[in-house]
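Every protein chain except one is present and positioned as in the full complex.
Order of writing sets the labels: A and B. Residues in every chain begin at 1.
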Amino acid sequence: MTLVEALFGLLGVVALGSALLVVTTRQLVHAALWLVVCLGAIAGCYLLLSAELVAWVQVLIYVGAVVVLLLFGLMLTRAPIGVSADLDAPPMQRVAAAVVALGLAGIVVVSSVDAFRGERIELSSDDVGGSSAAAGEAVFRSWVLPFEVLSVLLLAALVGAIVLSRRDIGAADPSGGGHGDGR
Amino acid sequence: MPLLLPVVLAGLLFSIGVYGVLARRNAILVLMSVELMLNAVNINLVAFDVWLRDELLAGQVFTLFVITIAAAEVGLGLAIVLLVFRQRETSSLDQLTELREPEPEAVAATDAEPVQEKAS
Partner (left out) sequence: MIPAYLALGAPFLAAVVGLLGGRTWPRLVVPVAVAGASVAFLSALLLAGRSLAGDLYESARLADVPTGGPPIGVDLRVDGLAAVVSVAVCAVALAVQVYSIGYLKGDPRYSSYAALVSLFTAAMLLVVFADDLMVLLVGWEVMGVCSYFLIGHHWEQEGSRASAVKAFVTTRLGDVGFLFGIFLVGTTVGSFSMDAAVTTAAVENGRVDLPGTLSTDVWSGHTATIATLLLLCGVVGKSAQFPLHTWLPDAMAGPTPISALIHAATMVAAGIYLVARLFDVFLLAPATLAVMAVIACITMLGGAMAALGQDDIKRVLAYSTVSQLAYMLAALSVGSAVAAEFHLLTHAAFKALLFLAAGAVIHAVGTNLMPDMGGLRRLMPVTFLTMTLGLAALAGVPPLAGFFSKEAVLGAAEETAVHHEGPAYAWTGWLVLVVGLLTVAVTAAYVARLWLMTFFDRPRSPVAAHESSPVMRWPLVLLAVPTVLLGLVGLRDEWLPDWAATTVSALGSTPSLVTEQPDIAQETLHVGPVTSALSVALAVIGAFAVWLVWRRAPAADPTAQLRQRRAFEHAFFVDDFYDRAFVQPVRVATRAVGWADDAVVGEAVRDTGQGTGRLSEWVSRAQGSTVQAYLTGLLAGVLLLVAGVVTFAS
């Protein structure tokens, strides 16, 4: 058990634990904050796997932007502060979800263990593939076309988000319940 | 390190994300759970990339792309949640039931003409 492995295990436990808390906590804002912890731990895992650029991009975008966006969303939808009782679906649904999740976990873990037993990642070589220089080169050389398409996609998402959130266009009925239970 | 370590971590994280998507009522919490699932996928990609020592660094580049797309998706998703919240004053998924089948009482009340009910 090298140091890297031990650290990876620790960070993994932190990530799993905080993820569990995200999906089970009864305080809405705490869930967002536990998500931060989880994402941070995962960034640490990336670092340990010698994927530098990915780790810093994870911190920048996920922790920095996405979580902030989620917090803004919580604020704009008047999320209740403190413990709220109706964050979870009815018990029947929760049981079904737990069964499905456990089943999924079981299948994935069992088949992975069955397939990749004994494989090892060689991390102790000189040529660190995941350095920023290498990743940058890969992006702007081999993957430049997908990169450009991605920028178009970002543009589309931007435009879409703006259009969706504008108040002065769209078919909202003045009665406010137009698309309610009418058939 | 053994490959299984990140792979199992990814699997478990994904399952937790699935549970969150299926069991949480608030729309934003569901979005958070989706982020968990995406992160699990990312860990998988990076782990396999490093294990295979890919020359094109496909796994890591893909991870970057996934992160970007996830960000765009959260933005749009939140916009939709905001729209729904504006119309209904709620962000609870249980309240969004337009596509649901009508309740059995509505059908049983007009037992003599079930055909009409179904047709409408």
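Convention: contacts are C-beta pairs under 8 Å (C-beta built on N, C-alpha and C of every residue); 3 or more make two chains touch, one makes a residue touch a chain.
Because the structure is a prediction, the values reported are computed rather than measured.
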Query raised in the report: From the list A:14, A:76 or A:100, which touches the chain that is not on show?
Result: A:100
Query raised in the report: Can you name the residues of chain A that touch the chain not displayed here?
Result: 89, 93, 96-97, 99-100, 103-104, 107, 110-111, 114
Query - chain B, residues in touch with the chain not shown (by the definition above) - result: 18, 21-23, 93-94, 96-97, 100-104, 107-108, 111, 114
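Here is the rule we use: only the chains that are shown with their structure count from here on.
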Query - Centroid distance [mean C-alpha coordinates] between chain B and chain A, Å - result: 11
Report summary line: Listed in rising order, chain B residues that touch chain A in their complex are 1-9, 11-29, 31-33, 35-36, 39, 42-43, 46-47, 49-51, 53-54, 56-57, 60-61, 63-65, 67-76, 78-83, 85-88, 91-94, 97-98, 102, 120
Report task. Enumerate the contact residues on chain A facing chain B in the complex. Result -> 2, 4-5, 8-9, 12, 15-16, 19-20, 22-23, 28, 31-32, 35, 38-39, 42, 45-46, 49-51, 53-54, 57-58, 61-62, 65-66, 69-70, 72-74, 76-79, 86-89, 93-94, 96-98, 100-102, 104-105, 108-109, 112-113, 116-123, 129-130, 134-135, 138-139, 142-143, 146, 150, 153-154, 157-158, 160-161, 164-165, 167, 170, 172, 176-177, 179-181, 183
